[in-house]
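Removed: one protein chain of the complex. Kept in place: all other protein chains.
Order of writing sets the chain letters: A, B, C and D. Residues in each chain are counted from 1.
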Amino acid sequence: MTNTAQVVEDERIKSESFFSKLMKRPELGAIAGAILVFIFFSITADASMFTLSGVINFMTPASQLGILAIGAAMLMIGGEFDLSIGSMVAFSGLFFGVCVVTWGLPLIVAIPLTFVFSAFVGAINGTIVIRSGLPSFIVTLAFLFVLRGLSLVGLKAATGGSTQLRGVREAVEGDGLASFFSGDAFPGLFEWLASKGLIETFKSGAPKVTGIPVEIIWFFIITGAATYVLLRLPVGNWIFATGGDNTAASNSGVPVNKVKISLFMLTACCAALVAIITVMDAGSTDARRGFQKEFEAIIAAVIGGCLLTGGYGSAIGAFFGSIIFGMVVIGLTYTDFDQDWFQVFLGGMLLIAVLFNNAIRKRVTGER
Amino acid sequence: MTNTAQVVEDERIKSESFFSKLMKRPELGAIAGAILVFIFFSITADASMFTLSGVINFMTPASQLGILAIGAAMLMIGGEFDLSIGSMVAFSGLFFGVCVVTWGLPLIVAIPLTFVFSAFVGAINGTIVIRSGLPSFIVTLAFLFVLRGLSLVGLKAATGGSTQLRGVREAVEGDGLASFFSGDAFPGLFEWLASKGLIETFKSGAPKVTGIPVEIIWFFIITGAATYVLLRLPVGNWIFATGGDNTAASNSGVPVNKVKISLFMLTACCAALVAIITVMDAGSTDARRGFQKEFEAIIAAVIGGCLLTGGYGSAIGAFFGSIIFGMVVIGLTYTDFDQDWFQVFLGGMLLIAVLFNNAIRKRVTGER
Amino acid sequence: QDIIVVAHGQANDPFWSVVKNGVEEAGKDTGVNVDYRSPETFDMVAMSQLIDAAVNQEPDGLIVSIPDADALSPSIERAVAAGIPVISINAGSDVSKGLGALLHVGQDEYDAGKAAGEKLAEMGGTNAICVNQEVGNVSLDLRCEGFGEGFGGSYTVLPTTNDPAEIESKVAAALSSDESIDTVMALGASTAGEPSVAAAKASGRDINVASFDLSASFLQSIVDGDAAFAIDQQQFLQGYLSANFLALHAKYGLMPGGNVPSGPNLITSDKAAQVIDLSSKGIR
Amino acid sequence: MTVDTTFHHGDAGSSEPIVQMKDIEKHFGNIIALAGVSFDVRPGECHCLLGDNGAGKSTFIKTMSGVHKPTKGQILFHGKPMNFSTPRDAMEAGIATVFQDLAMIPLMSVTRNFFMGREPTIGRGPLKRFDVKTANEITVSSMRDMGINLRGPDQAVGTLSGGERQTVAIARAVHFGAKVLILDEPTSALGVRQTSNVLATIDRVRKQGVGVVFISHNVRHALAVGDRFTVLNRGKTLGTASRGEISPEELQELMAGGQEMAELEGSLGGTI
Partner (left out) sequence: MTVDTTFHHGDAGSSEPIVQMKDIEKHFGNIIALAGVSFDVRPGECHCLLGDNGAGKSTFIKTMSGVHKPTKGQILFHGKPMNFSTPRDAMEAGIATVFQDLAMIPLMSVTRNFFMGREPTIGRGPLKRFDVKTANEITVSSMRDMGINLRGPDQAVGTLSGGERQTVAIARAVHFGAKVLILDEPTSALGVRQTSNVLATIDRVRKQGVGVVFISHNVRHALAVGDRFTVLNRGKTLGTASRGEISPEELQELMAGGQEMAELEGSLGGTI
């Protein structure tokens, strides 16, 4: 065991450029597509898209999607799907709203409670998948409907007939924790920058951008944490193994069931985080929140290089995937194209981004 | 080679009942769930659900879904997805509508043209998937958006600004082919039955059911054909092999690329058939036709026992899967449950049907 | 006695949930059994099948919305042929009579859009966006078209999904890429209207935001002066009256002689405050 | 049979068995894979499990290592009844297995496969993380000990050759096999050099007191390292023989399930 990991020079290996090594990593696969989309919009879109306020404008929905996408990506790497995250956003949003508005709980109680509650629902999902051996697709699909339906029923019960629960903003006003989960971070910094003329301002002198929306910060934190978990922790290894081959992983001593249940709980918590942020930002929640987000999250993860069959992918890929998706969805409104063509462009851009990505990677790594 | 296939008695095999042999077949897995759902509704639902007109009423949407589901199931067995079938319904519906209304083509031209056109789009889908090596999920997702968008643009162009194209019924009136693709089959038979009092009639004396809707007949024909192809034709073997393991199949001499492209063309044609039937029945088409049908088709196929990972499943499974789904969706309207709870029930019923299914199969076959 | 409603809007749609509440209240008041049904998405084929299912149960009255007369006419005609009294609500005032419905309660989407457009033009608007959260839903498309007709100036349709965050970003993007936009017409108050208000506010410009339908938060914005007005078609009435008429018809054979217009009704800042409370209870 | 060997042979019967399996039956649905098999392994011995294709050897050792639950029968571990509910339990008890299908994840790197489920860590508390450097070092050196020079420890296992992949599985099991090492046809895909390494390794770990269960179709390999030989046929035990009690030809006939074989090439000298 005194040998070092340093491998002896091997005549059977051609030298490889740093760039090509980089492109081989699943983490960085999606970057080429992101750059392509960026170039496309910097040519076709209004210049305001890539000003500070423009970037923040498309990064906000991208971040909300991205938080879900990273949860979805980790679950996909672990070999399962969760189609219920979109409904989970509505459902945990409702739960959080009820905690704050109806029961008047302070955030320090309401937020952990919401996470625990969501994780619990996630665990139910996971337990059914594992106990029954059914595909997670069908089990979480059932929860897609059930949770969406329960959100509606719950909302009506909580509001006495309406599908919208309001008053969250008023209820959390002045709560110290609120600034971690809603609004903009670093407002002071931005004001200072504006006063120095370093960022755009309105005529009134107020900065156009009053801070970085907290979801963007959460998005970065979660991407970092997920990457660390996947690449640096033993449990990351277990996730890859579980998704790569459930039986082989189990036979090698990976506690596959625990891994899967934890991942279901994780995606549910990601949904809860998005729910908390959006409910506090909007001040209200309704029965349609998070509609089809499960779908978009999976799209973002796949654009970012996750395999649907499991065992391969990365959080950074999902990060860029979400940004690509967010940039395309919002970016087209900055262009002059007839908006009737929106979906055609959306589909076309996604396809081109992914194809480009793939072509670059193959080119660089010499794969065929 | 003179040995017969008759295997000698083997002490390593326990005897097995006919029923347990039956339940092992993927074809019949979904039947237990269908029976459960049937029992549930015969208790909870209005008695009119299982009268002739009630059955036809839920079989009609089940058949429209089922035609798509069988295409989706075959493609899934072949290891790929097609998320664009829902949009394809809208798009080929538009194409067909334009053929008939705008160009005034007779059905004998318009229908084959629509199929050729759809198959062509399917072939593009398939070719991109194979050439790029990208997952079909992302490629057909792009087409989901593109085709939906093109339907909108096309509708506006064809109608001069509206998103609804009307007048199909008038345009096809009197065309001999129309009766194969719209309306009810065997109307004479049913009138005769009604006059004899063998089937229910309205107070006016007109039969409640004027015939069997053509989609139901198509659904049965296609289920039979797909089953024959999968189990009795060499190409069926190729489809299972391709989905089971692409590389192994290719190494064993299966022309996997041709198989996959044909399957994409097939699903597109299934979508076109549904489009033709529904457009002629409705007399109009709009930009949201077939919305989310891809999703429902995959659900039905999965309920029917298809694996998302490919290589396993059956057309008969998809047949029962569609009937379960159709029965649940329509059946709930025959019960007294509040519409607010609709999704909760839908999800719950699906889950219970599939779990039940699974439990029965395991029980009967002694699997663990 | 049973009355069945088949509408094209889902029970979780804020607008249609109010209709549903109206239907239910009528059921309570008159003592009949009411049932609200809708397809999972805007889907005319599925809707015609739901009508067929309803007809099979031979209710004492049927309430339908008719966004696509071609697609729904066979089913409605079948109901009429079966001797079921039919009332149409919301969409389809023009075809209602021809299909054999007894009367129509509602507001024409196109006319409502036109009224809103005229009002916004009056307020000085010249360049508008119409935020459509469900492109291809014909009744929403009609609102946009009517708006364009009434508005007179230039307008573009901004297609979005149901996601408030995305709508806010898209409206913000549209506003910042075209400085001349001065009017935002949202097609649904809680989905499109509220985020549009937020985006307009963040742009720092003076923009008139109006919306179809009501939501408590949007009404609050009207009160606060951040939004111009909301178009209320009093859809509660569509549900309540139609169900009530049918109940009375079943009991006593009564029926009003003509269509009942439930809107349009512009809610501006002077009226908004009173409406907020009702809106948050799902009545307006 | 030659008596002078370069290998040490454990003294069968000298000590208590580590694992004892009694009358194990295993049914898959209506298929009977094992119809009552008894077997044990003692510390420091190499117990060979032999038999025809489909005799049930792999099914049997999977039952032993917690993959399958026996339909009937008892498993004793150090004399106490034991019920491994997952392979992880068996591993934690000190049983390491090389499965016939190797249990590798093709998309993952050699190192990650090597330590899958039992990653070495560095740091403490919340900073405790996978020690990639040590893991790489151990992997490369273990593989080198088995006669494979890896191009790099981060090559995906799916792109390794058949023998390289098998060597990873063996090196992993040897690294973690604390009390019992189960090898299901470990040399099937190995080159001559690697095979000799594996046989030498079996001898080495046996000397350290580990019990080895060795499955092979190669009579000569079995005789070279085995202390006892149990032959399975069609899911049943044909009997157990100790080293020296049985000749290669007899053993080969037992392994063939008593059925006649095709005429052999002379140069094979009677054994396959």
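Everything below uses one rule, namely that contacts are C-beta pairs under 8 Å (C-beta built on N, C-alpha and C of every residue); 3 or more make two chains touch, one makes a residue touch a chain.
What you are looking at is a predicted structure, and each value in this text was computed from that prediction instead of being measured.
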(message) Can you list the shown chains that the omitted chain is in contact with?
(response) A, B, D
(request) May I ask which residue of D:67, D:116 or D:190 touches the chain that does not appear here? (result) D:190
(request) Taking the full complex into account, find the residue in B:58, B:143, B:190 or B:240 that is in contact with the omitted chain. (result) B:240
(request) Sort through D:122, D:205, D:238 or D:256 and give me the one touching the missing partner chain. (result) D:256
(request) Determine which one of D:93, D:135 or D:199 touches the chain that has been left out. (result) D:199
(request) Using the touch definition up top, pick the residue from D:48, D:95 or D:160 that touches the left-out chain. (result) D:160
(request) Against the chain that's been left off, what residues of chain A make contact? List them. (result) 11-16, 20, 24, 365-368
(request) Name every residue on chain D in touch with the hidden partner chain. (result) 1-2, 4-7, 28, 31, 51-59, 100-101, 147-148, 151, 155, 159-164, 167, 185, 188-197, 199-200, 217, 219-221, 223-225, 252, 255-257, 259, 261-269, 271-272
(message) Under the stated touch rule, tell me which residues of chain B contact the chain that is not displayed.
(response) 1-5, 7-8, 10, 12-13, 228, 232-234, 236-238, 240-241, 244-245, 247-255, 311-312
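Just so it is clear, only the chains that are shown with their structure count from here on.
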(message) B-D versus A-D: which interface comes out with more C-beta contact pairs?
(response) A-D
(message) How many angstrom lie between the centres of chain A and chain D, each centre taken as the mean Cα position?
(response) 44
(message) Just the number, please: Cα centre separation of chain C and chain D in whole Å.
(response) 71
(request) Give the residues of chain B that touch two or more other chains, as numbers and ranges in rising order. (result) 148, 152, 340, 342
(message) Multi-chain contacts only, two chains or more: what residues does chain C have there?
(response) 11, 135
